[in-house]
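This report concerns only the one structure given below.
Missing here: one protein chain of the complex. Every other protein chain is in place.
Labels for the chains are A, B and C, by order of writing; each one numbers its residues from 1.
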Amino acid sequence: MLKIGLLGAGRIGRVHAEAISAHPKTELTAISDAVNDAAVGLAAEYGARVQSSDEIIGDSTIDAVLIATPTDTHSDLIEAATQAGKAVLCEKPVDLDLERAKICQKAAGATGQPVMLGFNRRFDPNFQALKAAYDAGEVGKAELLSITSFDPAPPPVSYVKVSGGLFRDMMIHDFDMANYLTGQIPVTISAVGTSVVDPEIGQAGDVDTAVVTMAYADGSLAVIKNSRRAAYGYDQRVELLGSRGLLQAHNVLENSVVKSTADGVTGAKPTYFFLERYMAAYRAEWDAFTRAIQSGSNVPVTLEDGVAALAMAEAATRSAKSGRPVAMEEVF
Amino acid sequence: MLKIGLLGAGRIGRVHAEAISAHPKTELTAISDAVNDAAVGLAAEYGARVQSSDEIIGDSTIDAVLIATPTDTHSDLIEAATQAGKAVLCEKPVDLDLERAKICQKAAGATGQPVMLGFNRRFDPNFQALKAAYDAGEVGKAELLSITSFDPAPPPVSYVKVSGGLFRDMMIHDFDMANYLTGQIPVTISAVGTSVVDPEIGQAGDVDTAVVTMAYADGSLAVIKNSRRAAYGYDQRVELLGSRGLLQAHNVLENSVVKSTADGVTGAKPTYFFLERYMAAYRAEWDAFTRAIQSGSNVPVTLEDGVAALAMAEAATRSAKSGRPVAMEEVF
Amino acid sequence: MLKIGLLGAGRIGRVHAEAISAHPKTELTAISDAVNDAAVGLAAEYGARVQSSDEIIGDSTIDAVLIATPTDTHSDLIEAATQAGKAVLCEKPVDLDLERAKICQKAAGATGQPVMLGFNRRFDPNFQALKAAYDAGEVGKAELLSITSFDPAPPPVSYVKVSGGLFRDMMIHDFDMANYLTGQIPVTISAVGTSVVDPEIGQAGDVDTAVVTMAYADGSLAVIKNSRRAAYGYDQRVELLGSRGLLQAHNVLENSVVKSTADGVTGAKPTYFFLERYMAAYRAEWDAFTRAIQSGSNVPVTLEDGVAALAMAEAATRSAKSGRPVAMEEVF
Partner (left out) sequence: MLKIGLLGAGRIGRVHAEAISAHPKTELTAISDAVNDAAVGLAAEYGARVQSSDEIIGDSTIDAVLIATPTDTHSDLIEAATQAGKAVLCEKPVDLDLERAKICQKAAGATGQPVMLGFNRRFDPNFQALKAAYDAGEVGKAELLSITSFDPAPPPVSYVKVSGGLFRDMMIHDFDMANYLTGQIPVTISAVGTSVVDPEIGQAGDVDTAVVTMAYADGSLAVIKNSRRAAYGYDQRVELLGSRGLLQAHNVLENSVVKSTADGVTGAKPTYFFLERYMAAYRAEWDAFTRAIQSGSNVPVTLEDGVAALAMAEAATRSAKSGRPVAMEEVF
């Protein structure tokens, strides 16, 4: 039984608490949060103790930590935890600052401790089935990848202001998905963004709707579409056009019921929230992390993966601002 | 160019007029109808002449006749036309009276003239694709066939009274579809009917909703569901469970547009009316008839097929009335 | 925390052990099984103790028992457990013998203890969504209900011989679903069965493919189709035609991926096994039972429901053997 310390008891921390607790090989031992009441409440729910992040990292009985704190603390905590000999699963992104993330990558790498990045969508069974079909050669070689990723509703502008922007906060998942599916990093990235959903998001210097086009060294292309609002729910789709066909991962629907009346034929909406869509993925992510550190094998999503996605977000941010394509070698 | 005489200028006669006229190898030469104005109007539209049915049948320049008159005239006209050396395409059913239909079958058969029954659904590309897949062995041997056939709205009670009843008027198409797909006639037929759509249909001695179960000599089963009302359109589906899988022919939709909003995900309805759904089938039916009589090969739907479907309707009618299964050998 | 005794540690017992154990308000305290090793193994997995059924029923610290033993023990155990003051959740069917089930119903009813029948499909979110839409009047009044229920592969003939036959063993779920959805018991039942999947099933006196038609007092109809074999997985669908439209609960698929190549457009199959399809339903069923006994409210599926479904299975069995419709009042 691995003893786990959870740093951060906010929304995403609670998701991980459930996954850690439900796993037969891990025990949620200690929880920290800057807001002490949050830690106390969650600890009571799962029979864990409350400690500070420093105490958890310094506790030699803790085997691994899961970092679900605000983004600006990730690099420091990864470094401290790995230097204390802990295995780490850290929520995305590594950092809002690419240079800081690279330093963290080097420092953590030097410790030899496993660090896994929390790109949960890699563990979604639908995207995994798409990748398995692609890797098995079922549609030939990839020529054009399309990722659609729309949130149901925009976050508060207060959140937008500290989020690092849509490309680092939201599209980073899609950059990682592109890397995961194609096994490549693009050569150039072109981004166009707009704030058509909420003008206040634009006034805060961010965009809420964006299209990013990526060109790869092997001649293939990818396009990512993001919107902060889809009135019908959480829209998460992938299409991969290959030389011999097309693979599509469609949305997951709330149920399988279809109603036909004089007004039309109506089925269920996509699941509305990321937890409904991805809870199984969070559980599978945690299981993959647990298996890797128990077997001593490599974690399936690395700090390098996190830095690569962040670099792509950096390039897209620059492209959207400058109105010109940005080469990955400019940022990476 | 084959010269065609059309007997009957009503709703279904107009459908056939268009198919005859659009066909490159046939010419709509003459039209008859008990309501002279109907014949005159349709003849003007297609540049045909108006004659009586007797004149058309007696006209040696006419190669074939299409019988689209009221059902109670079908047997007499088939007999007269074949005895006059005409090829015949006759709308279903052969007759409301099974014994009369058998006499007609014998009389027409004696002439050697080709007589094709107008079971247009055999020519629907979707059902043909299903049959082709089944005949190619793609799902193994048939075990359970299901046919769903719902009209959008019930006919007037005045029509119901002279229709011969749901089994002879409406389900006869499904009986023929079952024969077409399985290549077999059932051993027993069990029918349950009700008049839940419109009580006046029940008062007129008919049913508007019915389920028929059929058992075949090879151990397989079939079930047919009919309703005179489907608020969402013309519902025409077939499912064939075989030893190695399932074939389904789904509905044909009005268009391919899907709308996703906070209220759900809504697509188009099935086409509402039989003409929208089956116009291509009527054209293909006419083409098949034309090819058969030009090449001297057998027509693809025979008078025997028409009598078989009528016998099944007779058995179902008796079963629904008596509340017991009826063996086909009782009626056939 | 309710202390639960589990009677039966076979396949379905294991499903319930997981649901009991995962529930925050219940504790799997004791397990019995005629095969002691099965009980020992499962008890070790969940930290429960092994006892005999008699000991569990006689243990005053146990609040409720879940009966997952062979069918022929259900009635005795329900009676004993209720007389010992336990709440009971019992797997379907109540008994293979309708008369014995009625005696059990009377005896258990006299104790006033809650007894819930394990018709898990009532808790499937898809069927619940269909029922909610129907109850909300979205398609008007029910006219024709269709239930398709195919297993992926037939059970061993040894099982078939003791199963009570397809109608009592398999279709009983569909009888209950019809009762659940329509809120009615039919007036007459007509059944046709065949053994086209496996002739040995026929030699054992049972059928493997069956169609049952039911007529209700309000004039509506229902049809149930069962097959012991669907090569593509576990096919579980419901269609309800109402006066203003159609509700369909489609299958649940393994994933949302679709592949388009020169060979066609291929999506995932339905989930293959009942556990994949219905695990969420088993958890919801257990939660509903727990809530009912904690709040003192009525259980959502009663012993009466179990007896009604069994009576319908009895009627269908007689109809399939005699070849005539059977009135429910003959058996009930």
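Simple rule for what comes next: contacts are C-beta pairs under 8 Å (C-beta built on N, C-alpha and C of every residue); 3 or more make two chains touch, one makes a residue touch a chain.
No experiment lies behind these values; they were computed from the predicted model shown.
Only one of A:G112, A:P156, A:G219 or A:G296 touches the absent chain when the whole complex is considered: A:G219.
Contact with the omitted chain, checked across A:M1, A:A22, A:A110 or A:L144, is made by A:L144. Screening C:K225, C:R244, C:K269 or C:R283 for touch with the missing chain picks out C:K269.
Screening B:T61, B:S158 or B:N255 for touch with the missing chain picks out B:N255. Considering A:A34, A:V192 or A:A288, the position touching the chain not shown turns out to be A:V192 (whole complex). By the touch criterion stated above, the residues of chain B touching the omitted chain are 125-126, 129-130, 133, 138-139, 244-252, 254-262, 268. Along chain A, the points of touch with the absent chain fall at residues 139-140, 143-144, 146, 148, 150, 188, 190, 192, 194-197, 209-211, 213, 215, 218-221, 223, 225, 227, 229-232, 235, 241, 243-246, 323-325. Interface residues of chain C facing the missing partner chain: 230-233, 253, 260-270.
Keep this in mind: only the chains that are shown with their structure count from here on.
Annotation of chain A and chain B: jointly contacted by C, touch as defined at the top. At the interface between chain B and chain C, over half of the residue numbers appear on both sides, which makes the contact a same-residue one. Among the remaining chains, the Cα-based centre furthest from that of chain A is the centre of B. Chains joined by the most contact pairs: B-C. Averaging C-alpha coordinates per chain places the centre of chain A 58 Å away from that of chain B.
Shown for chain A are the residues in touch with two or more other chains, namely 260-262, 268.
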